[in-house]
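Have a look at this one.
Left out: one protein chain. Kept in place: all the others.
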Amino acid sequence: MTALNISGLSCQYDQTTVLSNLDLQVEDGEIVCLLGRSGCGKTTLLKAISGLLQPSAGSISLHGREVSSARGTLPPEQRSIGMIFQDYALFPHLTVFHNIAFGLKDLSRKDTRKRVEEMLELVNLSGLEKRYPHELSGGQQQRVAIARALANNPSLLLLDEPFSNIDSQVRQRLVREIRDILKQQKVAGLFVTHSRDEGFAFADSVAVMHEGKILQRGRSFDVYNRPANRFVAEFMGSGNLLPCEIINSRTVSTPLGLVESSKEIAAKPGQVAELFIRPQMFSIEKCQCENPADPAQIKSQQFMGTNLRTEVKLKESILVVENSIPFPESTAVELSVQPHDLVLFDQKGHSL
Amino acid sequence: MLKKALIALSATGLMAASAISQAAEVVNVYSYRQPFLVEPLFKEFTKDTGIEVKVVFAKKGLSERLEREGKLSPADLVLTTDISRLMNLVNKDLSQPVKSKTINEDIPSQFRDPDGEWFALTKRVRNIYTTKRSDKPEGITYDDLADPKYKGKICTRSGKNAYNVGLVASYVANNGEEATREWLKGFKDNLARRPQGNDRAQVKAVKEGVCDLAIGNSYYFGAMMANEEQRPWAESVYINFPDQKGNGSHVNVSGMVLTKYAPNKDNAVKLMEFLAGDKAQATYAEVNMEYPVNPDVPVSDMVASWGEFKSDDLPVYKLAENYATAQKLLDEVRFDL
Partner (left out) sequence: MKHVPTAQANVHTPLSQTESGKARSISRQGLSIYWRAGSWLLALLLFTPVLALIYEASAPTGEIFAHLRNTVLGTYILNTVLLISGVGILGLILALPAAWIMANSEIPGKRYLQWLLVLPLAMPSYVVAYIYTDLLEYAGPVQRLLRDVTGWESAADYYFPDIRSLGGAIIILALVLYPYLYLLARTAFMEHSQSQILASRLLGCSPISSFLRVSIPMARPAIITGLALMGIETLGDFATVDYFAVPTLTTAVYDTWLGYGSLNAAAKLSAIMLVVVMLLISMEKYSRRRQQLYQKNTGQDHKKASSLKGWKKALALFWCWMLVSLGFLLPAMVLLDYVFRYFSDSWNIELLTYSLNSLKVSLGAATFATLVALFLGLYQRLQKSRFSSIPSRLVSTGYALPGNVLAIGVLTPLTLSDHGLNGIIMAFEYPPVGLVFSGSIFAIIFAYAVRFSAVAVGSVESSLGRVSPSLDMASRTLGCTPSEMVRRVHIPMVRKGLLTGFLLVFIESMKELPAALLLRPFGFESLATWVFQFVSDEKLEQAALAALILVLAGLVPLILLNRSLEAEQK
């Protein structure tokens, strides 16, 4: 069943349109990552879903029940939604125990205690229930927030940049842990972030958002490798844009020479386009030729941990390439592109 | 939450409202006069009649309060310290006439309104006190205050004080606006310091050598003599009654007005009669060292010791008429600045 169904949603904020005609679905148990730069409307969308904001058009349904439309909105407390915040939003005047028990209303004292203990165990914080939020580390606070949000068995969990205040060493582990918790509890999640690495690690699928619209939605692997347009391509990771001309359904001509595609190209021969190549799709070899006509030269190299980030000067332009072999500066090299499913954009930046 | 807030708010209101009480035989007084001056009189009145006197004292705003309270006002009687406030109440139509033979017999006609809207109770003279470091000056006049020979030698309280405005108003009535302006300019030039403090503080300043002349009401001299700490101040000065060869010394009055909607009118009239009667007038004379308006009541021995004097026979209501002009002139010459 669809946990969240948003159709044609528009929202205004002080007369400026923040969301326009937006569609989004999240299935039961699915974790969707909403990726976008700050100011793209992510937080507004979360507010609309949680019921703090009235849409001007369109509708939001939770498990088939319409909760928001231009006619009215169901108040947040009746939606059974959990929410996790960047600043954790723990109540500083309550202990961990009472924070988690905050939303548990209809349970007896004993059941409440049992539920809180379960939740603490779930997030690996057993024994800390008497602490106050300021006595915990950031990661611990966020885990309390997760426990608090999940205690009520929400049908949907909204996560608003939950990891951005957490140390990078802890972050990776926490992301995985929390993903496991959500999966174990079979909760649908909508996760908002500007960091694609977090998105990849946390979500089943991503939706790239820009200026109040969703540009592309799909499995992260697909969105990365088959971006719908230039914005999505660049947002998902760096790459090089090369002018090219379609030769035939498998080949394009570029300043690097002819490049082959592993899939058929949906464009007519002779059409001019832009080829988007991710840095890791190149191979570099030391130039064997004595006197190459147009040599590519190593401009600089920097070790990034796994691979080297190499800048290659090719005629007037600089290409960014990822490889594993160090070269001295100014080495003349030969660049080739590994055959793959080529990403081509037309003049307007749309994928061909 | 809302309910709690409302309950708390209305509880505050109720608590306040319950503070109102009603007594059987009372008379309610709004008094501009200070408590220690009139409270002994009220005690005496209650002793005589069994009528309780309830008072609100304030130096400012009582007439505005009375005006706004209108028909609902609990006040029966207003006591004031000078004529301008009496007239002010009458002009705002906050008073009602009293026809009491007793009062009219006690208070001479120049000290009451022909229609009985207001009555004066005591006379107070605006004296000039001079230092005993030099001889008592002969025939000192208010005009002398502007005489350059006293340059830097005079102390007074603020020109805006009702007593001083009254004095200036009488000067305007007697000499006209132009002459008053010139007089005030000279007066101001003679001041030893910026006008400040009350009347007694001026006498104290003479004692301390800050100045040689001080302006002050007559009864304060008596009050100082009665106060152990202040007696040395009073003993350091001569009390002079100005203008004995001219118009006579400036006299202002304290007085009373029956309010238009007095709920306890009978009791109030009784109090008025009491205040005009011999007993109260004697108290005014003996305790407050004022000059009673009732001619049958003698002044106190101490007041008598200051000697007979001639008072300005300007009708007191004339003071009120010139009050605004006096105020204006005081501002024009920047008397207090």
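By letter and in written order, the chains are A and B; residue numbering begins at 1 in each of them.
By definition in this document, contacts are C-beta pairs under 8 Å (C-beta built on N, C-alpha and C of every residue); 3 or more make two chains touch, one makes a residue touch a chain.
Since we're looking at a predicted model, the values are computed, not measured.
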| item | value |
| --- | --- |
| Among shown chains, those touching the left-out chain | A, B |
| Option from A:79, A:115, A:196 or A:230 whose C-beta touches the chain left out | A:79 |
| Touch criterion as defined above, residue of B:194, B:231 or B:245 at the omitted chain | B:194 |
| Touch criterion as defined above, residue of B:46, B:158 or B:311 at the omitted chain | B:158 |
| Missing-partner contacts on chain A, residue numbers | 12-14, 47, 50-54, 56, 71-79, 81-83, 85-87, 89, 91-93, 102-103, 105, 145, 148-149, 152, 154, 158, 160 |
| Touch residues of chain B, complete complex, unshown partner | 1-2, 5-6, 8-9, 12-13, 15-17, 19-20, 28, 34-36, 54-62, 64-65, 68-74, 88, 158, 160, 165, 193-198, 200-201, 204-205, 207-210, 323-324, 327-328, 331-332, 334, 336-337 |
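The rule we apply is simple: only the chains that are shown with their structure count from here on.
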| item | value |
| --- | --- |
| Gap in Å, rounded to a whole number, between the CA centres of chain B and chain A | 85 |
